[in-house]
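One protein chain is absent from this view; the other protein chains keep their places.
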Amino acid sequence: MKITDENDRKSYKDVWILAEINDGEIHSVTYELLGIANELAGASGCEVAAVCLSSHVTKEMTDSLIYGGADKVITVTDEKLAAFNDELECNILQRLVGKYKPEILLGAATNRGRALMPRLAGTLHAGLTADCTELSIDPDNGDLLQTRPAFGGNIMATIRSGEFRPQMATVRPKVMRALTPDNTRRGTVISESAEPSDSAGIKEIIETVKRSEATASLADAKIIVAGGRAMGGPEGFRLLEKLASLIGGAVGASRPAVDSGWIDYAHQIGQTGQTVQADLYISCGISGQIQHLVGMQSAGTIVAIDKDDTTPMMNLADVAVKGDLFEIIPLLIEELENMKKEG
Amino acid sequence: MNTNHYGYHVEIIPPKQDSQKLEEDLQLFASKLTRVMGSGFTASITDNAMGLLAFQGHECIEELGIDVDPSKILIHLNTFHTKKDLDGILDSLKRLGITSILAISGDGSPRLPKLQPDDVGAVGTASVTSVELCAYVRKNYPEFTVGVAFNPYEPPEHEFEKLERKLAAGASFVITQPIIGQNDIIDRLIEKHPDLPVMIEAWMSKKLYLLSDVVGYPIPEDAEFDPLATLESLENTYPGSSFYLSLLGFKTQYETVEQMAAAKEARS
Partner (left out) sequence: MKIIVCIKQVPATTEAKIDPVTKRIIREGTQAVLNPFDLYAIEEAVSLKEQCGGEVIALSMGPENAKKALTEALSMGADEAILLSDRAFGGSDTWATGYALARAIETIGGADLIICGRQAIDGDTAQVGPVIASKLGIMQAANVMKTVSAEGGSFTFHRMNESGFDVVRLTAPALITVLKDINVPRIPTLRNARRARAAEIKVWKPDDIGADPAMIGLAASPTRVVKTQPQTSRNTDTFRIEGEPRDAAKTLAGELLRRKLF
């Protein structure tokens, strides 16, 4: 809602986070939201509340939220909240926001958060910034400063919505830091009812289907292991698949590898393939022609493995390993497996 | 295929999907096509070249009702189609009486669908390449003559091995990537396959750097690149080959090329 005057502005206080609960488990992003919420609350001298909408909320769960940084936990428990229902959750939150008037409302940039938060912002006439990587309080006026990547990550934009309340933002998982859980922390738990007036306007969720391993699509993958002509054949890509699955990545390829029929076009990265934005890009025997580089060079960290250490890719890389990839990759897999075992 | 050594193959690119002056572009396409056929040359019509979405050659011909000599048309066909579209294209070509095809892997884009191995009955491959496409056309549309590409800029062992597979799949002629002078790999190709028609692509643009972008390998920069002179010298170097002209300037080069063809024919 648009702020009418100074008193109106002051009537909004506290930082809220929407707990992300899947199958009765609190998703780790919830604690990350609590972490940043504590920083923001510290800067503006207010409290942090976690809102739990779920079919089932236990004392363990509310305790865990308090240990993770919540001063208050507002719970709404209803069978209908077992699976994510945009309309129902939006109705409940609209009511809670009206009642408690939070100044800031943070959600996770998950499938749920990215559907629910804009619906709520639309209903409330509030500002919402998606996928923030930084959040801070403007020391001059107390507004929430929200920084997010724009234009394919080439630019960082800082956004405010100071004339509207609550100030809403979503944050991607693994971006903010959670606090170290502190079991001496105390907080209050407030129970609110779902009060679903009736089922009109609420969708029906017939069933929820789990997929064993949702394969990360290349465009969204955070880690990519890519191979070129040096992979020598489809068997070479099996090796890359093994490395990728070990580190939770997807497999990419350069055009010559795809043109040779070793791997499907869906894996091709570059000018005539996909453009990717990985945090980690491991290039295996890809020389790095410009046609390939345009598709991947915005990667956070580039690791290149090649026999020839003079290629464009080896020069572009943050880490360049000179050697035979058929020797190095199996040994790397071994090393990483050992590290995993040792924790 | 038109194996007349004196007549050139002239590449023509159909109007782009995002053209802001489509009707004009269609008229230009029709006039180029008519002119090329009128000179006794073969019009070689591309298929979403460089992954840029364009209309298909056959639909331009059908939609505009262009009067064509089907024996003077070569249609490029790449692997970025749905099975339905692929069969649709081949059926339309049959209707038009066009029977020459250049099967290439082609350039993709996120907008273009890609043929899957199941679509073309390919086994033991993760990706459909020109090899599988060629085999599919030859098997299901035996009336088509299928040519394939040969890239002298790729590592030669790899390229020759791939050519063997293309020939085994039923390819009966070859078009090379553009060269600008005598080329050892192409010499080897001609020596190895004396009976295989090899068509050499000549780069008709003065912008040589564009060629290095197309083939993906650095080509020594030649400030004084003269396409027509280069074509002439290539013809002397490779007298047994026919020539494929890409990026031919219809206003600036066409008449000269026509005269060259006539002179060549008169000489013989």
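Note that the chains take the letters A and B in the order they are written out, and that residue 1 is the start of every chain.
Everything below uses one rule, namely that contacts are C-beta pairs under 8 Å (C-beta built on N, C-alpha and C of every residue); 3 or more make two chains touch, one makes a residue touch a chain.
For clarity, every value in this text was computed on a predicted model and none was experimentally measured.
In the full assembly, the chain not pictured is in contact with A, B, by the touch criterion defined above. Contact with the chain that does not appear here is found for just one residue of A:128, A:230, A:253 or A:286, A:128.
Considering A:9, A:114 or A:185, the position touching the chain not shown turns out to be A:114 (whole complex).
Screening A:24, A:42 or A:248 for touch with the missing chain picks out A:248. Residues touching the missing chain, restricted to chain A, are 2, 22-23, 27, 83-84, 86-87, 90, 110-112, 114-123, 125-131, 145, 149-164, 201-211, 214, 217, 223, 247-249, 271, 275, 279-280, 290-291, 294-295, 297, 301-303, 305, 309, 314-324, 327-328, 331-332, 334-336, 339 (touch as defined at the top). The omitted chain makes contact with chain B at the following residues, 17-18, 20, 22-23, 53, 55-56, 59-60, 63, 82, 85, 110-113, 207, 209-210, 213.
Quick note on the criterion: only the chains that are shown with their structure count from here on.
By the touch criterion given at the top, residues 50-51, 79, 105, 107-110, 114, 116, 125-129, 131-132, 154-155, 158, 162, 216 of chain B touch chain A in their complex. Note for the complex: chain A touches chain B at residues 229, 234, 237, 256, 258-266, 268, 271-274, 289, 291.
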